[in-house]
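Left out: one protein chain. Kept in place: all the others.
So, subunit A:
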Amino acid sequence: MSERNDDFITYELQEFKLFEPLFRWARKKSLWIVAFCTGCGGIEMPPLFTARYDIERFGMMPNPSPRMADLFLITGYVTPKTLKRIIITYEMIPDPKYIIAHGSCPINGGVYWDSYNVVKQLDKYIPIDVAIAGCMPRPEAVMDGIQEIMRKIESGEADGWKRYRENYEWYRKNQDELFGEGWRERDARRWLAWI
């Protein structure tokens, strides 16, 4: 992979290229979701996991740790303050990782299209693999989105994590335009005065 982004894991196992289809099959069959609920969609998550719709039958599991997860559900509008946390969490997930944008807000701002405080186009900041329109989308729609990401994983089309690595400058530029350079350190240090 390119030298400029050696911050990120180069995931492809050259030694095991032959087994790539097996790995893809395994990946799509056990998608673990990092439990990061944003916006109103957070309340739409539990019905998915519980008895009625039960996406655990697809091998999906909500998980509190980004290091163990590979699917990131953005479940609603994203404010710049949340986006910082989303970016940090996303970068902490090991490759390969996938994002499903859930609801209208991550796609185009939804009803908050004229808000000063909602990120209108999430894809400018982190790469989205599958977007599900609706406000809120029915669980059936979300499951459809899940089927779609599974299909994409199997065919290798779900390559958001590659796009993020390869186009990191562009994403970084967009993030910095929104938050200002050095936002991580600045945001961390803002609490030190209050300790």
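Everything below uses one rule, namely that a contact is a pair of C-beta atoms (placed from the backbone, for glycine too) under 8 Å apart; a residue touches a chain by one contact, two chains touch by 3 or more; residues count from 1.
Here, contacts and distances are computed from a predicted model.
J.: Using the UniProt record as the reference, specify the protein name of the hidden chain from among "Hydrogenase", "tRNA-splicing endonuclease", "NADH dehydrogenase subunit M" or "Cation:proton antiporter".
T.: "NADH dehydrogenase subunit M"
J.: Which candidate, A:85, A:120 or A:162, sits in contact with the chain we can't see?
T.: Here the residue in touch with the unshown chain is A:85.
J.: For subunit A, which residues reach the chain that was dropped from this view?
T.: Residues of subunit A in touch with the missing chain: 7-11, 13, 15-16, 36, 65-67, 84-86, 88-89, 92, 94, 183-185, 187-189, 192.
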